[in-house]
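All protein chains but one are shown at their positions in the complex.
Chain naming follows the written order as A and B, and within any one chain the residues start at number 1.
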Amino acid sequence: RIMRPDDANIAGNVHGGTILKMIEEAGAIISTRHCNFQAEEPCVAALARVERTDFLSPMCIGEVANVSAEITYTSRHSVEVQVNVMSENILTGAKKVTNKATLWYVPLSLKNVNKVLEVPPIQYARKEQEDEGKKRYEEQKLDRLETKQRNGDMILPVINPEPHTVGYSQSSLIHLVGPSDCTLLGFVHGGVTMKLMDEVAGIVAARHCKTNIVTASVDAINFHEKIKKGCVITVSGRMTFTSNKSMEIEVFVDADPFVDASRERYRAVSAFFTYVSLSKEGKPLPVPQLLTETEDEKRRFEEGKGRYLQTKARRQAQMQQAAQQ
Amino acid sequence: RIMRPDDANIAGNVHGGTILKMIEEAGAIISTRHCNFQAEEPCVAALARVERTDFLSPMCIGEVANVSAEITYTSRHSVEVQVNVMSENILTGAKKVTNKATLWYVPLSLKNVNKVLEVPPIQYARKEQEDEGKKRYEEQKLDRLETKQRNGDMILPVINPEPHTVGYSQSSLIHLVGPSDCTLLGFVHGGVTMKLMDEVAGIVAARHCKTNIVTASVDAINFHEKIKKGCVITVSGRMTFTSNKSMEIEVFVDADPFVDASRERYRAVSAFFTYVSLSKEGKPLPVPQLLTETEDEKRRFEEGKGRYLQTKARRQAQMQQAAQQ
Partner (left out) sequence: RIMRPDDANIAGNVHGGTILKMIEEAGAIISTRHCNFQAEEPCVAALARVERTDFLSPMCIGEVANVSAEITYTSRHSVEVQVNVMSENILTGAKKVTNKATLWYVPLSLKNVNKVLEVPPIQYARKEQEDEGKKRYEEQKLDRLETKQRNGDMILPVINPEPHTVGYSQSSLIHLVGPSDCTLLGFVHGGVTMKLMDEVAGIVAARHCKTNIVTASVDAINFHEKIKKGCVITVSGRMTFTSNKSMEIEVFVDADPFVDASRERYRAVSAFFTYVSLSKEGKPLPVPQLLTETEDEKRRFEEGKGRYLQTKARRQAQMQQAAQQ
């Protein structure tokens, strides 16, 4: 579809969240279709996890987004989907790869939302494809368990913060979940949640560096808990790390089923977003360093630095590999 | 994309206007892409005309709309696009043809919006395809001239109208044109206009028969005048004819460039929509007869009857033809 002014920031760059939402919708369609094929019981595929996603080049207003999706692995109860997004300038015909994303879905019964159904297996062209898929499956399973454990953190408000401190740029928004946000099962689409997360992360980044910012990447996101229609969700973000030219922002999503007295507010999702600051010509700008004050902030800064160096090393390894081929 | 609650009426049937909007967006993308291929000057394809469109089967919330578009003819300054819409129930895998639409686009220069550019010719598999396309081109050109002449009519308000009269159900809405309604040239997308027209026509139909109504077909729509960002558009509809099981509604779109004192309010588009009334089980219901009072209303009723009989005859001829093959 054509990118509209509402999909983009003032500089005309399409929000990362808009792209994540399109990716998730494509993934939900292909995996729901697959799981219902010759199935005994109708089901809806729910997003369980999105692997780390890099935004390779910015998309602009007026460009057409081409989204294609393919199922690349199935375990007994989950589906791995690969989604590619290309931006096309229909005036010049130029096409660029914007994203490649990997998503995991789980089929939930339409009749009983707590019942996970079996996934029909796909055929692999080569045996190695199945083995590689299985390896990816095991890895993500491990990672999901880990993030589930560190999910207890909270963002506390700060009064009169100094510029460039964590408290200065931290932000949160609340959103009342409406019918258009939800699947047939009455739960929020993963893509809607990711769009709100990117919105908050973008505001944190803009408040910190006061320039035009764009999403550079999103770390793996795990969806542990479903969010029901009628909940109020609070999406909060705080900066955890800055390198010379990038900012890492941690985002939490908490759901409050306030019309259901039997349930407490709970942490539904958390993730790390990385942003870069761009000049008017679209060149990366230096980012003011984050000032850490408390012990926790210093610890999170070091952890963020670890993730940053790991990503950098992995990218260099990939480039060397590509150069040798 | 997946159909959401806001795309549909209370009974869960997707609005005809939502489908028309998707069709037009697909047509605008394919024809803009075609006209810019190896072109000297960048351009945007603007909708000039939509041929008569039948809604063959209703689409529902939760279904996926698959839209495909193909260029079927090019004249020197216009492109004919054929768009097909299939609805897919991803739970059952069932697919149904929802629409087949034919649209005409004209490439306008990005630098000078009043300049119509030349269209690169397409290759035809067979010579007959080109001849048939040319015939369709000549026919629509003639029809466009005709509608341009009868565009002067107005809808006047009626005080305390009786049920089932024209005045009783006639309706209008105003809309301030915002940035997301517009193309790169700053003019309203034809699809946005058609969606508003369908909304008003649907209100007229529902007021008349007070049941669940769905769009059955839309007569050819000609877009004579572009509508600019910042205009206020008034969309008005009145019932012109009822058969036993259908209602015909005439819809006018007037644009008021109210911050530009040099321009008067003008008629931008007009069209005829046909609606049917459905029972809870989705079966067509009888429609209360329209009570005509003035001479003009009686004349329009007769003209509507003419269009109705013509369509009926054409459809019977097609069915006989199909049966013979």
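By our rule, a residue touches a chain if its C-beta (ideal position, glycine included) is under 8 Å from a C-beta of that chain, and two chains touch if they have at least 3 such contacts.
Here the structure is a predicted model, which means the values were calculated and not measured.
Engineer: Going by the contact rule already stated, which one of A:R52, A:H175, A:H224 or A:R267 would touch the omitted chain in the full complex?
Structural biologist: Of these options, the touching residue for the absent chain is A:H175.
Engineer: Among the options A:I29, A:I203 or A:M247, which residue touches the chain absent from this view?
Structural biologist: Reading the full complex, the residue touching the unseen chain is A:I203.
Engineer: For the chain left out of this view, which of B:A206, B:I221, B:M247 or B:A271 touches it?
Structural biologist: Among B:A206, B:I221, B:M247 or B:A271, only B:A206 touches the chain that is not shown.
Engineer: Which subunit B residues would touch the chain omitted from the figure, given the whole complex?
Structural biologist: On the subunit B side, contact with the omitted chain comes from 5-6, 9-10, 163, 171, 173-174, 176, 178-180, 199, 202-203, 206-207, 210-211, 229-230, 232, 256, 258-261.
Engineer: Spell out the interface residues on subunit A facing the chain that's missing from view.
Structural biologist: Touching the chain left out of view, subunit A contributes residues 5-6, 9-10, 156-157, 159, 171-176, 178-180, 199-200, 202-203, 206-207, 210-212, 229-230, 232, 256, 258-259, 261.
In the analysis below, only the chains that are shown with their structure count from here on.
Engineer: Between subunit A and subunit B, tell me the centre distance in angstrom, where each centre is the average of that chain's C-alpha atoms.
Structural biologist: That pair's centroid distance is 38 Å.
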